[in-house]
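A protein chain is absent from this complex, but the other protein chains hold their places.
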Amino acid sequence: MMQKPNNMMLQTLARLIILIILSFSIYLLLAGHNSPGGGFVGGLMTASAILILYLSFDLKSIQKAIKFDYIKIIGMGLLFASLTGVVSMLFGFPFLKHFFDYFTLPILGEVELTTAMVFDLGVYFVVLASALTIILTIAEDDK
Amino acid sequence: MTLLHWAVLLPFIAAILIPFLYKYLKRIHTGWFVLVLPLVLFVYFLSFIPKTSSGEVILNNLNWVPSLGINFNVYLDGLSLLFALLITGIGSLVVLYSIYYLSKHKEKLNNFYVYLLMFMGAMLGVVLSDNLIVIYVFWELTSIASSLLISYWYTREKSVYGALKSMYITVFGGLSMLGGFSLLYVIAGTFSIRELIANADLVMASSLFIPAMILVLLGAFTKSAQFPFHIWLPDAMEAPTPVSAYLHSATMVKAGIYLVARLTGVFGGSPEWFWIITIAGLVTLTWGSISAVRQKDLKGILAYSTVSQLGLIMSLLGAGSAAFYFQDGDNALYMTAILAAVFHLINHATFKGSLFMAAGIIDHETGTRDIRKLGGLMTVLPVTATISLIGLASMAGLPPFNGFLSKELFFTGMLNVTEYGIFNLETFGFIIPVIAWIASVFTFLYCILMFSKTFMGKFDISKLKVKHVHEAPVGMLISPVILAALVILFGLFPNLLAYSLIEPAMAAIAPGILSPGEFFDVHISHWHGFSPELWMTFGVVILGILLFMTFKKWENTAFYRGEQDLFNYAYDYGFDGFIKGSQWLTRIQMTGRLRDYFIYMNTFIILIMAYTMYRYSLPAIQSLDLSPIPVYFWLVILVFVCSIVIIPFINNRVALIITTGVSGFIVALLFVLFRAPDLALTQLLIESVSVILFMLVFYHLPKLKKVKTPPKMKAVKLIISVGFGLMITLGSLSVFSMGQEVNFDSISEYYVENSKEEAGGYNIVNVILVDFRGLDTMLEILVVSMAVLTVVSLIRLRFKGSEDI
Amino acid sequence: MPFQILINVLLAILWMFLQNEYTVVNFISGYVIGILILFIIRRFLKFDFYLKRVWAIIKLIYLFIVELIKANIDVVKVVLKPKQDHQPGIVAVRTQLESNFEISILAALITLTPGTISMDFSNDSKTIYVHSIDVPDKEAMIKDIQGSFEKAIMEVTK
Amino acid sequence: MNTMIDVLVAIFVVIGVFFAVVSAIGIVRLKDVYSRAHASGKSATLGVIFIMLAVFIHFLSQGVMNAKILLAILFLFLTAPVASLMITRSAYRNGVKLEKNTVIDDLKEMYEIDQNQSK
Amino acid sequence: MFDTVLIVALSALSIALLLLFIRVIIGPSTQDRILALDAIGVLLVGFIGILMILQDTSVYSDIVLVLTILGFVGTLTLSKFLERGVVIEHDD
Amino acid sequence: MELLMSIVIGIIFSVTIYLFMSKNLLRVVAATLLLSHGVHLLLITMSGLQRGAAPILSFDADAYTDPLPQALVLTAIVISFGVTAILLVMSYRTYKVHKTDDLEELRGSADE
């Protein structure tokens, strides 16, 4: 049996790379309403970044570092997405009705706030956590 | 709800109470509680005699499912009353008998009486309903109750066999009958028998007349054990003897007779009805009597004799139906047959009931019903022997018992047929009395055989399992004695019943023959002079005795030694073959091979699609406004197609995934070319994650092996897959061309116009996803979540066997 | 801590890049997002470098874009040469660089320049195994690498 | 001005495509996986970087600074060496043969040492 | 003229794509295939870049970035798998 | 282009069906990947190809490519992905339990 390869270079560069990918993924999430992207793409991109971590390092040390229970995040994401719909219902509007407006805030200037973004955030969480759960669960299964 | 309705429903209600009575009043035999019911009902029905004998009918309406024309309308006329009295009368005797026959210590009496009461109610329902569907409902219930009773001793294999056989055959008939009723409804728009009879002309004129008739008759024939459906009846003898006496000789098997009698007003007068019923009856009569001779089991003999007697009654109804052909003429010629039928119906109930009960006593006391083991019981069981003698003599048609009288009438009826002058009877009619006579000879023969083998000869206890044989307890003898007494009573004073029961029943069978206020002439006499009938009877007796005397000569022939009915083999092999056939058919479909499933499914899909295209002359490409194709697109497509077509040829798993990865990347590129940036993004990401998943999974999976497919299978696969692809291509082209032709506005225009103003987003696709069609996306993430849950549970949950249910 | 702030500022700028809008709003939101990201992956940020080194890297990148172009022309020659008679080989190159980061940079640069690819490291990461598409002289090649790239890196990192 | 830019863009594109095609040819022509890694890791990357620069210039001329393109270039720089390393290393570790002409193999010694140690 | 250059460039890239695909098919080693796949990813970046100029739209710039990232992730996964049979290692 | 794509899609479907009929678990799973490609391309193709700019309003154009099929395909892609994940794990679990990846050996007995 050959010994384990030396992943020094990969690990060194991965630290740098994932910074870029993480920012990019959040950009994709937030910009999705107006340019290509959205919760789904953003979520997968974030998952890719975290995946690079797993690929470069190993399961145990990452698990020590990132202590999220991805499965619970899936549930939260689903709740997020569905509750935006329910909230509009509580105000007497049809289920899943979204609202948006442009606000002028100090310093920030004019920003668009939309409930669709909250919904997309739910999508983001579900997708992110799902991709990671699937990959990690399979990876953990070495029996 | 009238009292008559309650009369029908009462047994059912009682049936529900029985388990409680059984459970909480263990000390008293449950039968005593049950007995009250048929007795009360019998008396209740007796009270109708004055009304019906004066030609009155009672009709009480109760809506059940009016929108389907199903109404629980009770209808009581002479025919119904006759049957109702049989059901409750014989019912009372049987229940009484059963109290002594079935031990309260050993048997599950609650089951028995629940079934029995259910049957009684169902049977009353059949004979008291005007609505065909309601009749059908009760009809099937009698089949169910009968099966439950046959399998009363459910651990016995034969009981279960008999129960199933009877159920299958009678339900088959029932379903045909339902089909027939439905056709009648289609013709006349009603399920009411009265209305159907009123519209008999309409029915007769319909092209559906014959199918309807045949279907209805299938029901009647199976229920009344007519040839060749009779095979269930002998096997039904596995039921406790009271049941055999009640259901399988006196009442249920006569439901078919009832139905034929009842519907004579609708179908009667057509040659088909006449011929089918008469012939079926005569064949059954003959076959049953011949088969009965071969039986060695007392109940077996009685079963085949019942078959035979049912055939007799059936043939009489057939012959009598000719009355409708000559509605104006002298009806006596035809009505004799109907008279004989009704009279014999009653007689048969009495003598056969007593015989069954006697057989039950023999079984009960000796532990066997095999005539080869029995013999010389005359001295041991004198009362039973006497009862049997009376019953058998009556059945054999000997005077002065009631059987003699109806047998004479039967001969008269059959002889009359030759004089009808219709349906070409002048030529072939003579066959009918001849057959009737031959059957009677055999009837006579098995009666002698049964008596002699059981009661005469030497009594040999060593052949029996029991140590002592006593006469049955008094209580058990009451019922058969009463029936035997009736045999004599009706034999001596036949006209006791003439205008109280028989004439009203005849009038009900042949409605419209009489003008109002008129009555059929019913006078049954013992002596007609030296008529042909009498000579026929002499012949029967002489030939019968002759055959009995020579019994030793034919005892060892194959005819006598085998007792299985030919049609039993047909049923057994047929059923077995049917099961095997179904297994074969299922095996060739459900091969467990995904490949076969795809071959079957896609063959179907290709054929149906091809047919549809052919039918609608597709692809009908009128004008295709196609987008132009740049050069590089051709090249990209070339790579794409290569990357796909090559896949089946790859034998290296990583190469396989890389190649699919390439095609996935190119799909993303195509999405770019088709101006779908979001799609391209998603496709790329999904493709990558998929590849990663594949690689993760490869750790657990073996390397690909090179597979050798036989060329024939390869060809099949090729044809199927190419054919399917072709269908998709042609379908798409047809659709696309039509889409361009009709040129509807797409709903997408709304999204383009409103995405910014109404939903505040520039990326229309994303706005559709999170807003216009947000529900889709909400569910889509649900799908992903579920996939995760499934994957996790697949990996973490590993049952070995089945640890739960 | 100062390094984290630096990274955070860089992320904020990166964010503006992505947004294509160079406004205060974007900077602030980028900074906030940067905090989030850093919070999540904080355990992996064990870098021990200074502003100077960042500058050095940028300088290096510039340097090697030029090298890269030169290199590629060599590869083109090899590829398009009618007869494929070059003599490839794997050469162990010992380096005196200390930190993983430096060694990684060196390996990356080796890969990006003509005819050589870093293939593997020894267990102590001090030897880089380099595949060269044409090795007429092994020692010359090692010297070449040690002389140019290693030195250049050392200069900027010291 | 616009035609000038267009010409510049076109030149960059042509150079880029040239390198890309050469790398593809190299990947087909060269004799072992290690040599092919040269073609892939360098020419393709460089070619694409040229193309991306062309894109960047094209949009810059319209007044849009498309930083994502720059990021992509940076990313290619960062990842190409790692990718080459991973591929060639895995090839070597899986015993993919070096071509006949190969003159020297220092890596072999290292693995031989490894194997001796593990014994 | 400008567009023609671009279209010719696209066609040339397509041919390069085809060449790389040939390598994917013929191998012989799996690493060869990965190499080719990696190159295909990179080439597609160029392809999309030229399309952006041709269609004069920067909508696809995100795709370009994503593609470079994913090409890397894919190569990483594949070569890691080939090296040791596992993609993500349990511990160091 | 729609004609060409229709043919290409037909080819994809053919290969998919062919692979579905193969004996190996993995090939069958790979077939589902191809199948989803075919289906998604069909959905895009059938609404007409290249008839406007990408459907993002900030890049003003006279006409936009039909966005609805794109949204539908997006949803479909994601769903296919979920199924692929399940199938993959299912197939390796099947292999682990049955020690074979040959569907011919995974037929089960005849009386089932």
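When the chains are written out, they are named A, B, C, D, E and F in that same order, and each has its own residue count from 1.
Assume a residue touches a chain if its C-beta (ideal position, glycine included) is under 8 Å from a C-beta of that chain, and two chains touch if they have at least 3 such contacts.
Note that in this section contacts and distances are computed from a predicted model.
Enquirer: UniProt name of the unshown chain, from "Heme exporter protein D", "Amino acid/amide ABC transporter ATP-binding protein 2 (HAAT family)", "Na(+)/H(+) antiporter subunit D" or "Peptide/nickel transport system permease protein"?
Expert: The UniProt record for the chain left out of view names it "Na(+)/H(+) antiporter subunit D".
Enquirer: In the full assembly, spell out which visible chains the left-out chain is touching.
Expert: Touched by the chain not displayed, across the whole complex: A, B, F.
Enquirer: Tell me which of B:I279, B:L464, B:L718 or B:L779 is the one touching the absent chain.
Expert: B:L779
Enquirer: Write down which of B:K106, B:K552 or B:K800 is the residue touching the left-out chain.
Expert: Only one of B:K106, B:K552 or B:K800 touches the chain omitted from view, namely B:K800.
Enquirer: If the hidden chain were put back, which residues of chain B would touch it?
Expert: 63-68, 70, 133, 136-137, 140-141, 144, 147, 151, 154-155, 157, 159-160, 163-164, 167-168, 171-172, 175-176, 178-179, 182-183, 185-186, 211, 578-579, 581-583, 585-587, 589-590, 592, 594, 597-598, 600-601, 603-605, 608-609, 612-613, 615-620, 728, 731-732, 734-739, 742, 744-748, 750-751, 771-776, 778-780, 782-783, 785-787, 789-790, 792-794, 796-805
Enquirer: Write the list of chain F residues that the hidden chain touches.
Expert: Touch with the absent chain occurs at residues 20, 25, 28, 32, 35-36, 38-40, 42-43, 45-47, 68-69, 72, 75-76, 79, 82-83, 86-87, 90-91, 93-94, 97-98, 106, 108, 111-112.
Enquirer: Using the touch rule from the top, list residues of chain A that touch the missing partner.
Expert: 71-72, 74-76, 78-79, 82-83, 85-86, 89, 93-98
Methods note: only the chains that are shown with their structure count from here on.
Enquirer: Based on which chains touch which, give the shortest step count from chain D to chain F.
Expert: Between chain D and chain F, the shortest chain-hopping route counts 2.
Enquirer: Any idea which chain sits dead centre by C-alpha averages?
Expert: The most central chain, going by mean C-alpha position, is F.
Enquirer: Let me check something: if the centre of a chain is the mean of its CA atoms, which chain is farthest from chain E?
Expert: Ranked by distance of C-alpha centres from chain E, the top chain is B.
Enquirer: Please state whether B-F or C-D has more C-beta contact pairs across its interface.
Expert: Comparing B-F with C-D, the pair joined by more C-beta contacts is B-F.
Enquirer: How many angstrom lie between the centres of chain C and chain F, each centre taken as the mean Cα position?
Expert: 40
Enquirer: Centroid of chain A to centroid of chain E, CA atoms only: how many Å?
Expert: 25
Enquirer: Residues of chain C that contact two or more other chains, please.
Expert: If we look for residues of chain C contacting two or more partner chains, we find 14, 18, 107-108, 118, 120, 122.
Enquirer: Got the chain F residues that touch at least 2 other chains?
Expert: 53-54, 56, 58, 74, 78, 85, 88-89
Enquirer: What are all the touching pairs of chains?
Expert: Applying the touch criterion to every chain pair yields A-B, A-C, A-D, A-E, A-F, B-E, B-F, C-D, D-E, E-F.
Enquirer: Note which residues of chain D are touching chain E in the complex, please.
Expert: These residues of chain D touch chain E: 6, 9-10, 13-14, 16-17, 20-21, 23-25, 27-28, 33, 36-37, 39-40, 44-45, 47-48, 51-52, 54-55, 58-59, 64, 66, 68-69, 71-72, 75-76, 79, 82-83, 86-91, 93-94, 96.
Enquirer: Applying the document's contact rule, which stretches of chain B touch chain A when the two form their complex?
Expert: Within the complex, chain B touches chain A at residues 677-678, 681-682, 685-686, 688-689, 692-693, 696-697, 699-700, 759-763, 766-767, 769-771, 774-775, 777-778, 781-782, 784-785, 787-788, 791-792, 795-796.
Enquirer: State the interface residues of chain E toward chain B in the complex, per the touch definition above.
Expert: 7, 10-11, 13-15, 17-18, 21, 24-25, 27, 30, 33-34, 37, 40-41, 44, 47-48, 51, 55, 59-60, 62-63, 66-67, 70, 73-74, 77-78, 81-82, 85-88
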